[in-house]
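Only one protein chain is missing from this complex, and each of the others stays in its spot.
Think of it as A and B in the order they're written, each chain with its own count starting at 1.
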Amino acid sequence: MMILRIGWRNLWRNRRRTQLTMGAMIFACAMLVFSLGYYDGFLWSLINNATEKENGHIFIALPGYYANPTLEDACPEAISSQILPDVKAEIKGVCPRLQAYALLSCGTDEENRTQPAQIIAVDYQAELANSKLAGDIVTGGFLTGDEREILLGQGLARRIRADIGSEIIFFSNAADGSIASEILLVKGVFSSGENIRDSSLAIMNLKAAQQLLALDGRVHSHRLFLRDPMQAEEIAARLNASLKTLEATPWQSIFPQIADILKVWLGVQLFTVAIYYAAMALITFNTMYMAFLERMHEFAVMQAIGLTRRLLAVLILSESIIMATASGLIGTAIGACANFILFYHPIDLSRWMESITWGGSSIQPILFCVPSLLSNLLPLLAMILLGFAVAVLPTWRLYRLRPVEALREG
Amino acid sequence: MAWAGDSGGQASGSSELDAVALVRAVETQYQGERSHGKMRMHIKTRSWNRMLELEMWSEGREKLLTRILAPVKERGTCTLKVDDDIWNYISRIDRLIKIPSSLMGDSWMGSHLTNDDLVKENKVDKLYQLAITERVGKDVTITGKPLPDAAVVWGKIVYKIDTASLTPLLVEYYDEEDVKVRSMVFSEFKQIEQRWLPMIARIVPEDKPGEFTEMQYLEIDFSVELPRDLFSIKSLRNR
Partner (left out) sequence: MLWLKLAWRNLWRNRTRTLVLLTVITGSLAFVAWMLNVAYGSYEKMIEDAVRMGSGHLSLHHPAYPQERLSEQFFSGKQAMPLLANRAGISKILPRLYVSALARSSRDNRAIMILGVDFENELESNPLLQPSKTISGKIPASDAQNLAYIGTRLAENLRIDVGKKLVVMFQDLSGEITSKLYRVGGIFKSGVTQLDGGTIFVNRQSLATALGNSDALHEIAILLADRKELPEHLSQLQKAYVGHKDIAVFSWETTSRQIADAIKIDSAQFKFMIFLLYVLVTIGTVNLLLMSILERTREFGLLRAIGLDRRRIGGLIFCEATLLGIIGALAGLVLTIVLSLYSWHYGLDFSNMFGEAEVAGMLVSMKVNSTWEWDWMFGLAAGMVVVVILAAIYPVKKALRAAPAEAMRHH
């Protein structure tokens, strides 16, 4: 204990030097924590966009449906009986979906514009509770359960020259082969971030679509939203064990590019830490070493009056570790604060750029960080390690020290 | 495949059989200068089994109007084809839409006929080189190979025709590797106004076993007078 106190006091004997060195370490540590948080935010945002918005973390449908969606391959709307209670606990919510192709037409008899579109039918309450689909609305509002509502993708609305309140003719084949037709009113226009998709996508209410397409009580897929998205593969496997005719697919199988990045993510993080670490080590090492050399006389005196080399080494080590740890704690705290702030209040960069498609998902123009245990712990550990590392050479010199010579050096 | 004086086919009984005239007669059998008829369409796919009753009018090879009589839910829905354009009038919502070219590959009314079939089905003699490849008694097999620049997807079309009554028995569509992709089988031959016609035509997709579209004519009349503006968008509404 006393060693620590002495160590601490020694640090402050040369205030300027300690302040400067600690300042550098705190800054580097904070920056490192922030960088890790930023990368995490980037990845999170990528995954979220692929999953939270629309697809969910697990996709349940008839086997082979995802690759080859056809109207007739529908499954029952009620599947909760097929899910075991322990799996249910991991599920935050479920969004049932229906998918179809239809002709959408807008305009008068003489002057109408007709476009084929993919139709997604959703349970608006489930979507509001679980997915971020409603957040894509740019004009008008989201579905409110009225039977004759439809939402159009921005590109689609432009192509058929439809606006809020426009009448849209819906024309398709129902699941029993009969003609499915309806007049729907545009309730809102959305932009999903992928322009090509938006030019042929429309969203309507599940109940209305079920009636229209002769699929009462049936849906094409269930999108599960999990409490922990990273567990998707494992939970999907558990589900597959208990589902009889349906198949559960985790998001990692649907977006392999993102799953791949995840695999190397730890590597990328360690690489970043290593770079910062190397820079810091170089800078602080010399500081410590010089400080040590400066105090050789003092160490010699201490040895002469009986302090064992071992205790002295501990002293040096403790000074170094205390400084590193203190810097690490403060730096991590600052970086973590920055991460938290940007997590709850991300900065919107959409004035300067649009979103970019990436591996099936898209990168959004926001500055967003995710605070995590790892992004806080790694830098802290690196700092402590640094503390040990920079003490090595001085300690080694210490063991070669000859008190008498050192005393003479004065 | 009756011919009538209007289509300028060979008279039966001539010893020279003209492949082109035979095929033309077959392809236009349900038309003439004008026609008006009723038919029942039975569509069976792996997912559904439907019966439709349709009323149809045609003028030459360019104009066709169909109107659904049954089932009641779809009654009044019409399809109008004029040259290469197709419009659908949907009675339930009282609206009209024009089918864009990108949907020509889609099935017509959920059957195994495509929109494109409606548009192109009458141009075989103009797009294919036809030759008689077999003769067994009065049954003749004519093979049609597409002309080099013809924009058709088939490798060849094979017709089996009864030259006595000038009716088709079978039409088979092959891809370029001689794999049969689709066939049309004809039966129940009746004589109407000096033509012989198969009353039943069944389309069978070869790669979807168990599926077919069968069209059965209930009545057909070639001497009817058709109103002037029958084949127009305006009249779609009033039907």
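Some observations on this one:
Criterion: a residue touches a chain if its C-beta (ideal position, glycine included) is under 8 Å from a C-beta of that chain, and two chains touch if they have at least 3 such contacts.
Keep in mind it's a predicted model, so treat the numbers as computed, not measured.
Note that of B:Leu69, B:Val158, B:Val181 or B:Leu226, the residue touching the chain absent from this view is B:Val181. Across the entire complex, the residue among B:Trp87, B:Tyr173 or B:Phe231 in touch with the chain not shown is B:Tyr173. Among A:Ala78, A:Ile196 or A:Leu270, only A:Ile196 touches the chain that is left out of the view.
In the complete complex, the residue from A:Leu11, A:Ala28, A:Leu103 or A:Val273 that touches the missing chain is A:Ala28. For the chain missing from the display, the contacting residue among B:Glu27, B:Asp116 or B:Glu172 is B:Asp116, taking the whole complex into account. Annotation for subunit A: contacts to the undisplayed chain at residues 16-17, 20-21, 23-24, 27-28, 31, 116, 158, 196, 257, 260-261, 264, 267, 275, 279-280, 282-283, 285-287, 289-291, 294, 352-354, 356-360, 363, 365, 410.
Although one chain is not displayed, subunit B still touches it through residues 84-85, 100-105, 116, 149-155, 173-176, 181, 207.
Throughout what follows, only the chains that are shown with their structure count from here on.
Interface of subunit A with subunit B (complex): residues 71-72, 103, 105, 109-110, 112, 114-116, 169, 171, 173, 175-179, 181-183. Subunit B makes touch with subunit A in their complex at residues 43, 45-48, 50, 71, 73-74, 77, 88, 90, 92-93, 95-100, 102-103, 107, 109-110, 233, 237.
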